[in-house]
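Provided herewith is a single structure, encoded as structure tokens, for subsequent inquiry.
Of the protein chains in this complex, one is absent; all others appear in place.
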Amino acid sequence: MAYFITDDCKDLIKDIRNFCENEVKEQAYEAEKLGYSDEEAADEIIMEILGGIQEMGIGTLPIPEELGGPGLCRIDRAAIIEEISKYDSGIAMTFMANELALDSVEIAGTDEQKERCYEILGEGGYGAFCLTEPNAGCDVSNASTTAVKDGDDYILNGSKCFITNGTIADFYVVYAITDKTVPAAKGGYTAFLIEKGTKGLSAGSIENKMGIRNSHTSDVVLEDCRVPASCILGEVGKGFQVAMGTLDIARVWCGIAALGVAQRAIDESVEYVKQRVQFGKPLAKNEVIQFKIADMQMKTEAARQMCAYALTLIDRGEDFSLAAAEAKCLAGDAAMAVATEAVQIHGGYGYSREYPVEKLMRDAKIFQIFEGTNEIQRLVVGRATIGKI
Amino acid sequence: MEILVCIKQVPDDSVEIRLGADGQPDLSAADPQGNAFDTYAQELAVRFVEENGGAVTVASVGPEDNKTCLKNALAVGAAKAHHISDDGIAGADAAVTANLLAAGIKKIEEADGVKFDLILCGRESTDAIGGEVGELLAEALGLPFVSDIVEAVPDAAGLKVKKELESGYLMVETPVPAVMTVSKPDYDPRYPTIKSKLAARKVKIPTIAKADTGISADAETPKVVFAGFEEPPKREAGVKIQEDEPADAVAKAFEIMTADKVL
Partner (left out) sequence: MKALIFIETKDGSPIGTSLELFTAAKEIGAEAVAVSVNGKEGVLEEDLVAAALADKAKAENAELILLSATTLGKLVTGRVAGRLGGGSVNDVISVAVEDGKVAVIRPVYGGTIREKIVVQASPAVISVRGGSYEAPEDAPAAETIDAADGDIRTKVVELIEEAGEAVNLEDAAIIVTGGRGMGDEENFQLCAQLAEALGGVVGATRPAIENNWIGRSHQVGQSGKIVNPDLYIACGVSGATQHVSGMMGSKYIIAINKDEDAPIFSIADIGIVGDVKQILPLMIEEVNKRKA
């Protein structure tokens, strides 16, 4: 976040950068590599990193000031998440997933439900937003997880997949079909807030991902999971609207984390081209390289401004759906393009696991896929721009 | 125990500083921060009061801008901060800095109604690397002095401290009040939290003007004066050996070493 951030936040970012340089940068890189051979050992490192970040109070960022949060606006919060994402987007994703789960609660939850979630986050806990299913990605209408009313309770059954924080969350926002007779968008879908330890809710198999490997992505399984009606977020049948509202906000956060990847790819490239001498001069003195760096910088900065604009709209309470789609798509594409170019600039070294840009390129790809693929974002933007045909 | 930690504000020591076109050190890329050894001293002090009770106060001599490092100190456990202005002194050397600190400390004690039992400095600063202020401060205050400590515990005599040697340690007993310098303990300073940092940024840090410290004319006269910067001579790179086979590289290296009569 280059612009609009407060002096308070600039100062906080220095602290966070200092922390990440010492406690995240190499550790996260090691954990990522180790994860291929020894998941358990890698996870130990990751949990230690997360613990340190929690101690700094990053988990409390979304909590309103009157309830004990630091009271930073969304742009400041985003700048902090971008900074963490620069060091490891998987780690940043953990905190993004908190925002995502919390957004559903803030959109539809009661004061009591909100306060409970703030309390959990305040204690260093995590949230998980459980929407995606094996047969229902962007198309929610295909969902098969059900919640059947039984007296005053609901009994949930089904399986969610690609759930960030699936194995570590303390509260889960789970979407389930409460009425099979109507389409999800028309009143068949309902959101539930379920806490860890509830019988019948468990984390399933862990996803073996291409990138953002330091985030905890797993299935979340519901087997005769009985919850009282007080767990419903908002109204029965309004789940689709809650999910869509959440995704709108999530898209911007997703863009923010993508920016971290892009910025890191720029930083790594700049350092490399200054140091690497070829044909008797540093690569940086080569105009072709300068042009590449310029394009990387412009793509990233343009996406950053779009994200900042979308966040400003949210903070101002204005309609931000279109801006969010544009921001997510631009930032995701920028991250992929910039990381790919960074690998190209590094040449053979870029393709090696010994240099961090290889990881950045793998990390970047997801930002064109999740929270609505970039094709979906283009659909949203295209339709909105063209209007009624 | 009431502990005062003296903090110098220095340019970020992880940034390589070179002379700029104007012949002055180019500090543009190095954000100001508390000197590393001073932050170790503060962490040692904060851990001490957490364990044994008391409070940590921090002080810094220098321009108004030094309040930055004092606010950072407030975010990681210091209870109070005081800025001692050196406005009006040209080219303060270690002796003047120590004298101004000594005079300022008396004012802080009056203002806060405390009497410091222990005054800590880092063993040296990362910019000037002089390492003299701690010992000169002890001389100026006429207090016992122990350098390079990494541990301190209360003791019948006052304090028992662990002093680092080049190899090994000394356990030293000292009465208080005393002045000590701190080396690197086997822990790192804590990080500020978002909340502690935001709270520290709101604190108004009082400034003690030089004139109000009552420092004498002699004490504020530098004993040594700065007379210019220069670049160290550059060392030229020699031969770079890049062979596919390690054995070839080693053979080539020994050939050159033999020719250069190194062996």
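Lettered A and B in written order, each chain numbered from 1.
The rule is short, and it goes like this: contacts are C-beta pairs under 8 Å (C-beta built on N, C-alpha and C of every residue); 3 or more make two chains touch, one makes a residue touch a chain.
It should be emphasised that the depicted structure is a prediction, and the values quoted were computed from it without experimental measurement.
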Out of B:Asp31, B:Glu109 or B:Glu135, only one touches the absent chain, namely B:Glu135
Considering the whole complex, which of B:Pro32, B:Gly54 or B:Pro144 touches the chain not shown? B:Pro144
Touching residues (missing chain, whole complex) on subunit B: 11, 13, 16-19, 25, 93-95, 126-132, 135-136, 138-140, 144-148, 157, 160, 162-163, 165-175, 178, 222-232, 235, 237-243, 246-247, 249-251, 253-254, 256-257, 260, 262-263
To test your reading of the contact rule: which positions on subunit A touch the chain that is missing from view? 275-277
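Note that in this section only the chains that are shown with their structure count from here on.
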For subunit A and subunit B, what's the span in angstrom between their mean Cα positions? 41
Per the touch rule above, subunit A residues touching subunit B in the complex are 8, 11-12, 14-15, 18-19, 21-22, 52, 55-58, 60-61, 70-72
Quick check: in the complex, which residue numbers of subunit B touch subunit A? 14, 31, 75, 188, 191-195, 197-198, 201
